[in-house]
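Have a look at the structure below, then the notes.
Heads up, one of the protein chains got dropped from this complex, but the rest are sitting where they should.
What follows is chain A.
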Amino acid sequence: MQHRRQPPSASRPGGLHPAASLLALLLVLALPRATAAPAGHEDTGRLPDAGLPRGLLQHAARAALHFFNFRAGSPSALRVLAAVQEGRAWINQKKECQVDLAFTTESYNQEEGEERLGKCSARVLFRNQKPRPAVNVTCSRLIEKKQRQEEDYLLYKQMKQLKTPLDVISMPDSHGHIDPSLRPIWDLAFLGSSYVMWEKTTQFLQYYMMQLSRVKLWKTDDDEIDFDYTVLLHEFSTQEIIPCHIHLVWYPGKTLKVKHHCQELQTPEEASGAEEGSAAALTDLSRTSREKRSVYTES
């Protein structure tokens, strides 16, 4: 099997120059106070009231981060939203909702007292209630690439040390506990779930990873981690819990491969998909223009 090395992190040719020009585009607005005005009031007039969901900026930031985390492909370097700093949103002629924003991030596994804030800027385009928002996100580098690779490899070794095939019923348990030795499993699951959560996100639907309800873990012949699990995603506006079956294959530094199959509770069809997690991989496959427009950059 060919090993495909992930290209060194760099902007795509012709991609947006990170941070500076994007920020120049953004209006510097005072963020709404915590006594929040409706989402519509964050821009001075470009924003129609109707139809825009609440907390749109946070929502867009999270969508951008799901995409970023998936593309970075690094379970030891996952990021979560800290705070949105500025942003604006508008509906374009095609009835798409475009959000430009800047936000800070924290490490997913932030230790007590650790204060490492990353900075990201993103443009997120929600396609009129269709999922898979087009994301163009740039984040400042938090740790050196070499260190990140080392931490990934450490995580990989921890997983290899687990007795496989590993069979876990529920993670965390009902009381929110995850055994520290099993923590890498959670992180890897979050990485795979990030793809699925991005894939399902619309301007109205946002997802959170709640619990793993079934975990099967084993190693392939190439020493890759072959990871099969069911994740319960919580969709906020409907409050529904969506079970998704995810199958991923991972090796530090290698392209993450994800397949998923979610139970769609609203419609009779079930949604599934497959993906490979690197910018290079996407350009090679013939996909919809929406995906070609999605860019992940780490500066």
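The rule we apply is simple: a contact is a pair of C-beta atoms (placed from the backbone, for glycine too) under 8 Å apart; a residue touches a chain by one contact, two chains touch by 3 or more; residues count from 1.
In this section, contacts and distances are computed from a predicted model.
Peer 1: Given the options "Carboxypeptidase O", "DNA primase large subunit C-terminal domain-containing protein", "Protein Asterix" or "Serine/threonine-protein phosphatase 2A 55 kDa regulatory subunit B", say which is the protein name UniProt records for the missing chain.
Peer 2: So the chain that does not appear here would be "Carboxypeptidase O", according to UniProt.
Peer 1: Have a look at A:Lys94, A:Lys146 or A:His175 and name the one touching the chain we're not showing.
Peer 2: Checking each option in A:Lys94, A:Lys146 or A:His175, the one touching the absent chain turns out to be A:His175.
Peer 1: Against the chain that's been left off, what residues of chain A make contact? List them.
Peer 2: The missing chain touches chain A at positions 34-38, 49-51, 53-55, 62, 80, 83, 108, 170, 172, 174-177, 208, 210-211, 232, 234, 236-241, 265.
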